[in-house]
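Just dropping this structure here.
With one protein chain removed, the remaining protein chains of the complex are shown where they sit.
Entry: subunit A
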Amino acid sequence: MTTYDVLFTIAGAISVASALLAVSTKHLIHSALWLIVSLVALSGCYFVLGAEFVALVQLLVYVGAVVILVLFALMLTRAPIGRSHEHDTPLMQRAAALVVGAATAALLATVLISAFGNDKKRVDGGTTHALATRLFGTWVWPFELLSALLLVALIAALALARLPIGRRDTARGAVK
């Protein structure tokens, strides 16, 4: 066990445990709050792997923006405070989902470990300077395309929010 191993195990265990709570808790708001813990721990994993810029972007964008959006959506759709059972799935469906999820996790981990082996590898995250040179050199066109994508998403979200939708009868096209 190296220091990297220990640090990564701690961050990864926190991330996986809080992700598990995020998908299993009955409190809707707690689910979004556990997602924050999981994503912060994941950005700790990025730090251990030497990708400090990605870790900071993860903190800023995910924890700062995405989870806040999710919390807004929960409140705007009148999520109940406290435990709620009105959206419970049948036990059969949850058991089937558990089997599928566990099988996918086992399959992915097995395939990835057999592809990369379990040797000790040197962690080389590079410097932020090198990353910036690559981002605005080799990858500059995809980067510019992304800014266009963000603009399109902004306008699309605005248009969706302003759609004139009534309840049921008046909006058959939108409900269909």
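The criterion applied here is as follows: a contact is a pair of C-beta atoms (placed from the backbone, for glycine too) under 8 Å apart; a residue touches a chain by one contact, two chains touch by 3 or more; residues count from 1.
Please note the rule applied: contacts and distances are computed from a predicted model.
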Chain left out of the displayed complex - its UniProt protein name, from "Na+/H+ antiporter subunit D", "Aspartyl/glutamyl-tRNA(Asn/Gln) amidotransferase subunit C", "NADH-quinone oxidoreductase subunit K" or "Iron ABC transporter permease": "NADH-quinone oxidoreductase subunit K"
Contact footprint on subunit A, counting only the chain that is left out: 2, 4-5, 8-9, 12, 15-16, 19-20, 22-23, 28, 31-32, 35, 38-39, 42, 45-46, 48-51, 53-54, 57-58, 61-62, 65-66, 69-70, 72-74, 76-77, 79, 87-89, 93-94, 96-98, 100-110, 112-113, 116-126, 130-131, 134-135, 138-139, 142-143, 146, 149-150, 152-154, 156-161, 163, 165-168, 171, 174-175
